[in-house]
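For this depiction, one protein chain was excluded, whereas all remaining protein chains were kept in their positions.
By letter and in written order, the chains are A and B; residue numbering begins at 1 in each of them.
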Amino acid sequence: MGAGHAHTLYVHEHSPVHRLPPETKVLSAFLFVAAVAVTPREAIWAFGAYAGIEAALVGFSRVPARFVLSRLIAVAPFILFALFLPFIGEGKDVELLGISLSSEGTWAMWNILAKATLGATASILLAATTEVPEIVKGFGRLRVPPVITAIASFMIRYLEVVAEELGRMRTAMTARGYDPRWLSQARPIASSAGTLFVRSYERGERVYDAMLSRGYTGVMPVIDSRTASAQDWAVALMFPLLAAATATIAFVTL
Amino acid sequence: MSNALTVTDLHYAYPDGQVALKGVSFTVKPGEKVALLGPNGAGKTTLAHHLNGIRRSDRGRVEVEDLVLEDSNLAEIRKKVGLVFQNPDDQLFMPTVRDDVAFGPANLGITGEHLDGVIARALADVGAQDLQTRVPHHLSGGERRRVALATVLAMSPSILVLDEPTSGLDPAGRRELIGVLESLGMAQLVITHDLPFALELCDRTLIMDAGRIVADGPTREVLEDEALLRKHRLELPYRI
Partner (left out) sequence: MHAPDGFLTAGTAVATGAISVGTVSVALKQAKEQMSEKIVPLAGVTAAFIFAAQMFNFPVAAGTTGHLLGGALAAILLGPHIGALVVTIVVVVQALAFADGGLTALGYNVLNMAVIPAYGGFAVYSGFRKLLPKSKGGVIAATGLAAGISVVLAAAAFSIQWLFGASAPVPFDTVFGAMVGIHILIGIGEGLISALTVGAVLASRPDLVFGARDLDPAQLQESGKVPLRAFIIGGLAVTLLVATVVSQFAVDNPDGLEFVAEDTGFISSAQEHSLGGSIFADYATSGINNETLSLAIAGIAGVLITLAVGYGLFRAIRPRERVPV
């Protein structure tokens, strides 16, 4: 669900969060979300603290809060699922306004709501303050195998190109009056998918020729050797450290 | 002084048996700008792909300056022969303009400030200094062409091979590209269907048809020979 968009979440701004090297942001986002994920659900105050950290980051990054909230829609189906847990959870042991609820289900609802929303907000913040190719470079500097980051960066480079080809095929079909309503009318769509695959593969081969022409030997050259400074790391890791401290206190006090 | 490029009796057939080159021979002198005209399917692009060894033929010979193309010197040949592809989207595969221009020289082992200098010079040569941080997908058609050219210039080639550089450009973009190509001193072999462009940029013109070179002469003379043009499915948009 929800995979149907080619537009990234990047919000062009010149904030201190935008300026942080991508590898520091990627690692911080992962650590932050991990701290949130392991926090016991009973420590309600801790989730308030996480939300506070994220709200502060939204402020620092100058990403409009409304933008972040509107993007949270991606987790909506799961939130909806969570909302029904008090009613469908096993062991109806609480009575509220005449409806019997499962307390275990209610806790589960809270757990999913809190963690899904906080996690998605962290992802949205990362994507809103870091351009996608930069995120990929960040992964490379975090020692993800270069072949993987190179494939990812080529995918991102050609995503819009391929999506535009798809759009043109769609327009051509619509222009000729194709308006399918039933699965049995899907053949033209599948043939355009087949055509798109062949075109993509052939493009890959031409790109390979272009790479060979400029001296490619099978290893992606190192172009950007700049790395994050200790200060960048300190600033970026401050947030997951705060989260880790919160999670630790939550564990100890429960 | 040796030629920038010498092609001798080059033959090539695709794996499916279709014959693309049937004994192509010609030379390009250092600094000379040569147009290569011909109908679709004449084998022009296939020929271009042989000039830097991304396609290989076992019959015929390609010489770049004093170097005969063979397995052992592919890297050097590819540095000397700057091939600019027909579709800039195939040529600009890196996330940003800077990374793309850096790709060639970085493969040659250039790093650090030296690399920065090479990138800046190549982009300045095509008038694209301001595009360093841009994403290729968001460039205009003309900008894409010029940046694609810069990615090749960054390797300091001794001959440029351009495959239909003006296709799909608006008049202003085409004009800018002509200006850039005129300003470059290295030899150029330009595949094109744009005859006025050939006339403006190149003193000499080759016509290729069905895998053979069928005409070779001063551009004006070749383009004035209406019968020759018609025979090879070519046409000037107006009388010279």
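The criterion applied here is as follows: contacts are C-beta pairs under 8 Å (C-beta built on N, C-alpha and C of every residue); 3 or more make two chains touch, one makes a residue touch a chain.
Predicted model only: the values in this text are computed from it and were never measured.
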| item | value |
| --- | --- |
| Contacts of the hidden chain among displayed chains | A |
| Residue of A:55, A:172 or A:193 touching the missing chain in the full complex | A:193 |
| Touch criterion as defined above, residue of A:17, A:63 or A:116 at the omitted chain | A:116 |
| Contact residue for the chain not shown (choose from A:66, A:143 or A:181) | A:181 |
| Residue among A:45, A:81 or A:251 touching the omitted chain | A:81 |
| Positions on subunit A contacted by the hidden chain, ascending | 1-6, 8-9, 26, 29-30, 33-34, 36-38, 71, 74-78, 80-82, 84-85, 87-91, 102, 104-105, 108-109, 111-112, 114-116, 118-120, 122-124, 126-127, 132, 135-136, 145, 147-148, 150-159, 161-163, 166, 180-187, 189-198, 200-201, 203-205, 207-208, 211, 216-218, 220 |
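Criterion: only the chains that are shown with their structure count from here on.
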| item | value |
| --- | --- |
| Mean-CA-position distance for subunit B and subunit A (Å) | 42 |
| Residue ranges of subunit B in contact with subunit A within the complex | 49, 52, 54, 75, 78-79, 82-83, 85, 87, 89-91, 93-96, 99, 102-104, 106-108, 111-112, 115, 135-137, 151-152, 155 |
| In the complex, subunit A residues that touch subunit B | 133, 136-137, 153-154, 156-158, 160-161, 203, 206-207, 209-217, 221-225 |
